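What you see is the complex with one protein chain gone and the rest in place.
First chain written, first letter: the chains are A, B and C, and each begins at residue 1.
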Amino acid sequence: MRDYWLSKLMFDLQQPAAAEEFKANREAVLARYPLKPEVRAAVDADDVTTLAKLVNPYLIRFYFFAVGRNEAWFLERIRKTGPAASNAANKEAAHG
Amino acid sequence: MRDYWLSKLMFDLQQPAAAEEFKANREAVLARYPLKPEVRAAVDADDVTTLAKLVNPYLIRFYFFAVGRNEAWFLERIRKTGPAASNAANKEAAHG
Amino acid sequence: MAKLVGAFAASHAPLMARAWDAVGPERVASISKTFEELSRRYHEARPDVLVMISPDHWVNFFINNLPSICFGVGETHNGPPEPWLKGVPYKTIAGHPEFAMHLANTAFANNFEPSLTHHMELDHGFVIPLWRMGVNPPPAIVPVIINTVEPPMTTPQRCVELGRLIRKAIDSFPGDLRVAIMATGGLSHSIGEHDMGRIDEQFDMDCMAEFKTGNIEQLVRFLDQRMEPAGNGTAEVRNWLTAHAAVGGKGFDMIGYHPYQEWYVGCGFASWVLPQAAA
Partner (left out) sequence: MAKLVGAFAASHAPLMARAWDAVGPERVASISKTFEELSRRYHEARPDVLVMISPDHWVNFFINNLPSICFGVGETHNGPPEPWLKGVPYKTIAGHPEFAMHLANTAFANNFEPSLTHHMELDHGFVIPLWRMGVNPPPAIVPVIINTVEPPMTTPQRCVELGRLIRKAIDSFPGDLRVAIMATGGLSHSIGEHDMGRIDEQFDMDCMAEFKTGNIEQLVRFLDQRMEPAGNGTAEVRNWLTAHAAVGGKGFDMIGYHPYQEWYVGCGFASWVLPQAAA
């Protein structure tokens, strides 16, 4: 299942202006998204493994690009996640 | 065919704050919508017959409510429009 | 295994919220009795999940991305944004993501490609019937939005297939769940067109008779021919048809018909008698 507000945050930060605001004033931006505490903690920790289970894979890639992580940093961490993180929503259909 | 920007104007004015701004500063709001000259003229003239051909019937009803026309005023004018204004988009399907 | 425990239909005329008293005390008493009976039957069904088939009246969706069929799969939905519904007691309404995603997966496996929304506002089409029935707190709601506001629209025949799909999803859900269906909207009305305010009582009577007869092919032909001339809002009878097909096309029971001119809508209320006893 997708986490809606985490997904929305990552979707919105595709806008360069929104990404700038996020870098300058992270707290104020995050306050606009009612993230669950454990999700907020994963955002604060740049916890790729946890976040990858909650959002679309394209969006998590955009997000870490938007917040200034370079590709090598992201690749190192995303490669440690298991297969099928993105396909959880589809699992039943795939087996049906 | 729907007129996209006229539709968008009417859709947006469902928000009470947007409707207030429109009443207070019509020019500034309209400047944000690239209306074709003939559409703009119909808006300026409150020309229900012309506008009804370009937008969804629910939206035109919302619009005249939002700009402060009362129901009797709107009913008098909408009743003069012909049938099927809203169904132009569907005509081919209906006959197909 | 989930179980279909009830199916209901109710009009959602906005003026039932904005101008309830405008029709006078006798007619208020009459429609109140209808809502009481609908409520009684609904509560008897004790649903855990209510699949609500209703339109979106330009609240969530616009022509930049207008779905023909959309399922609400979110954990929660917001209550109605209409300022004149401030008083209704629904601010946040629980969804049922597990059943909703099962419905979506069933759809993709059976030649339907709905839009999916993980977050939406439930407008008056959803909340007016619940509110007037006194459903509070509401059960988990799974919204099924069929576009009935802007052509082109899903055909009646496909609404029949959609209804059967919903039933298939209920019957195949791997969990112990009591599921009811509520279709909202209709019967005849016209909004923002030349015949605005017209109620086509003859259409409404004939339409209810067709539902009662239980011949789905004949009902589809009836709607193909007569729904559009009965006013643009009449398109919402698609929702009733979808519920009718989910139930299996039998057992339609009209509870009340209130064609009150002041409300612009031929307001109808019904439930279906289910073949199996809902224990």
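As a working rule, a contact is a pair of C-beta atoms (placed from the backbone, for glycine too) under 8 Å apart; a residue touches a chain by one contact, two chains touch by 3 or more.
Only a predicted model underlies this, so the values are computations on that prediction, with no experimental measurement involved.
When the whole complex is considered, the residue among C:38, C:53 or C:70 that touches the unshown chain is C:70. Shown as candidates are C:12, C:158 or C:194; the residue that touches the absent chain is C:158. For the chain left out of this panel, the touching residue among C:42, C:61 or C:173 is C:61.
Residues of chain B that touch the chain left out of the display are 1-2, 4, 7-8, 89-90, 92-93, 96.
Listed here are the chain C residues that touch the chain not shown: 60-61, 63-70, 101, 104-105, 108-109, 111-120, 152-155, 158, 161. The chain not displayed touches chain A at residues 2, 4, 7-8, 11, 14, 16, 52, 56-62, 75, 78-83, 85-87, 89-90, 93-94.
Following the convention adopted for this analysis, only the chains that are shown with their structure count from here on.
Taken pairwise by the contact criterion, the protein chains link up end to end in a single open path, with no chain closing the loop.
Averaging C-alpha coordinates per chain and comparing to chain A, the farthest chain turns out to be B. Rounded to a whole number, the gap between the C-alpha centres of chain A and chain C is 36 angstrom. Averaged C-alpha coordinates give centres for chain B and chain C that are 27 Å from one another. The set of chain B residues that touch two or more partner chains is empty. Shared contact sites, meaning residues of chain C that touch two or more other chains, are absent.
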